[in-house]
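For this view, one protein chain was removed and the others were kept in their places.
First chain written, first letter: the chains are A and B, and each begins at residue 1.
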Amino acid sequence: MQREEKQWESTLEQILSRLNDLKLSIMSMITVLETQYETINWPTFLDNFALISSHLTGISKILNRRDVGGSCLLRNRTVLPLLLSQDRDDQLLQITEGRLPVFSHDIVPDYLRTKPDPTAETRMIAHEQKANSLNNDAAAKQVMQFNKVVAHVSDIISEQREKWESESSTRAGVQQTSSMTDTQALVAAVGIGKGLLKMTMPPMGGPGQVMLPPGGIRPSSMMSSVSPQGVGHLGKAPSSVKTNIKSANQIHPFQRN
Amino acid sequence: MSGIPSTQDLLTQACNNKIIPNQEYLLQGSILDSASDHLFQRLKGLCDNVESGPQLFNDHELCLSLRAPNQAQPLMLRVRRSLEVDAPYQLRYIGQPEFGDRTRPTLVRSSIDVGCTATVIEFLTELGCKIDYEYFSKGYMFRKGRMKITMSKILKVGKGDEALSQSQLVELSVLAPTGQDAIGEEMKAFAEQLKPLVQLEKIDYKRLGSTLP
Partner (left out) sequence: MSVNISIETPNENQIQEIAFDGTETYQPLPTLSESLTKCATRIDFSKSSLDDLKKEDKDGSPVDQFQPSLWPWDSVRNKLRDALTEVCVLSDVLSISREKKYLVLDPIQQEPPENKAMVQVYARKKALSQAASVLLTGAERLKASHVEQKNKTSSNFHIELLRLRQNWRLKKVSNGIIGDLSYRTAGSKFWHNGTFEVTKSEDDVETEEDSSSAPSTPTSTIPPTIKPTSAIKVNVPSELQGVAYIKVITQKDQGDLCTAKINLMGYGRNIAQQSGVWQRVLESAQNVLFCKELFNQLAREAIQLQAPIPHVVIGNQIRANLFPQIQLIISLVHTTSTDTAQTSSSNQDNDSVLEHSLHQLLREVHHKNSDHPFPQPASGPLGPSKKRMLAGPLAADRFELLEMTKSETILEQIIAQAQHTFMRKRTQYVLDTLAKDVRDPQIVSHWNAMNSPTMSCVKINIVTHGYETMHRTALLIHVKDRTLKCIGRDGRVMHLSYEPQELRDLILCQINQHQITSLLSLAKCLAWQVLSNSNHLGIGSVEPLGNASACLLSSPNGDRMIAVQLRSDTSLEARVFIAKSPRQDFFQIPLVPEKIWENLGGHFREVRFDKIEGKSFLMKMEYLMASLTSSSS
């Protein structure tokens, strides 16, 4: 029970935060309409609508959540008024963001929305009347037909969407056009002769100079640095490899593959 | 002697006045052979159109070094000649590249070049220079304002001119007098326009691992 209560609390919390988002976006929409109706352009207008509709979807998702026990569904709860009062309640005012100063008998029925919205209700009734005029068999048939048609249309649409999406993705898809290792290799070759050095190099006697072994293109992992000072520095080679890789990553943070 | 200043003086004066373009601003990158045509077309559109169209080049470069007995670092010299047209050889000295900090948009290195005749190699070998390595560079060059863009295939000499890699070297460079750092921004902006086809960056030579003593 305790756990359920907690769950309920959190659900309520979620709903409230969603509602708050929704409220804010509707409000901003109204503000935009009222203040910038001359300069507003369609994309932003539609964006705002999309925002509102996404909030609505979010709320309905929470409301229809089945995974958290029945008691957490809002529809499985009933509103139970406990207290009516004529006195002004500051806390209430605060909770309702200043909309409701008193919780009194003339406000509550309206506030609790005990009757559905009249327009919605008439619509509902019209539909129900229409539905009642059919017998069950015909109704089932119609439902089936409806489902079939809708499924078919949705298939067509989703298929088309897939096609378009794949098309646009292939167009935007960037194949690799340059390779960092190749750049390094080429620059090294032109700059310091890596991979181009003569096969036979006449030994030039210099104190402490180490001649390179004849080299073709070495794999980049073997980019050891042989410093003129001698073999003693060979131990540093791994670190130079590391910095090398790091530098490649640094320069190329967004390389697409 | 009184009226005519010596050549040395004139040269120093010119250097001090910053009228000699001796700084090379450089960005490098590479493009895979498969995408090189794409890059070629883009450069053709972006660069200044010259009546003759994109310029083909086919050069042979020799890198020579001169080791003085008491100096650790050898002096590096490059001799380059065109295999396509009858043009003078070019002798070039390239200094140590200054990588600079992150804010500096390009690599900067000092570069001094001079035209010379074909006997320059003989002359340098007589001086004690030794040929370290050589390669062919074959490709196209483009111009955009004072920027020069080359895309070239690097080929090994001999062995049927084997290509060094499956990519072409792309270089964006400007030769300018000292202190004209504004050009770096211009180059950076141009390099931006070639993305994501090719990433032109300043590449630190030190990190490539110096293979030459």
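Keep this in mind: contacts are C-beta pairs under 8 Å (C-beta built on N, C-alpha and C of every residue); 3 or more make two chains touch, one makes a residue touch a chain.
Worth saying up front: this structure is predicted, and the values here are computed from it rather than measured.
Asks: Give the residue, chosen from B:Arg81, B:Arg109, B:Lys153 or B:Lys202, that touches the chain omitted from the document.
Replies: B:Arg81
Asks: By the contact criterion defined above, which parts of subunit A meet the unshown chain? Give residue numbers in ascending order.
Replies: So the residues of subunit A touching the missing chain come out as 12, 15-16, 19-20, 22-23, 26-31, 33-37, 70-71, 74-85, 91-92, 95-100, 103, 111-113, 123-124, 127-128, 130-131, 134, 139-140, 142-143, 146, 150.
Asks: Considering the whole complex rather than only what is displayed, give the residues of subunit B touching the chain that is not shown.
Replies: Touching the missing chain: residues 21, 45-51, 55, 57, 59, 61, 78, 80-82, 84-85, 87-90, 92, 113-117, 137, 139, 141, 143-144, 146, 148, 150, 152, 175, 193.
Keep this in mind: only the chains that are shown with their structure count from here on.
Asks: Quick one: subunit A and subunit B, Cα centre-to-centre, how many Å?
Replies: Taking the average C-alpha coordinate of subunit A and of subunit B, the gap between them is 47 Å.
Asks: Subunit B touches which residues of subunit A in the complex?
Replies: 174-180, 182-198, 202, 204, 206, 209-212, 215, 217, 223-228, 240, 243-244, 247, 251-252, 255-256
Asks: Using the touch rule from the top, collect the residues of subunit B that touch subunit A in their complex.
Replies: For this pair, the touching residues of subunit B are 28-32, 34-35, 38-39, 61, 63, 67, 69, 72-73, 130-135, 137, 154, 156, 164-169, 196-199, 201, 203-205, 207-213.
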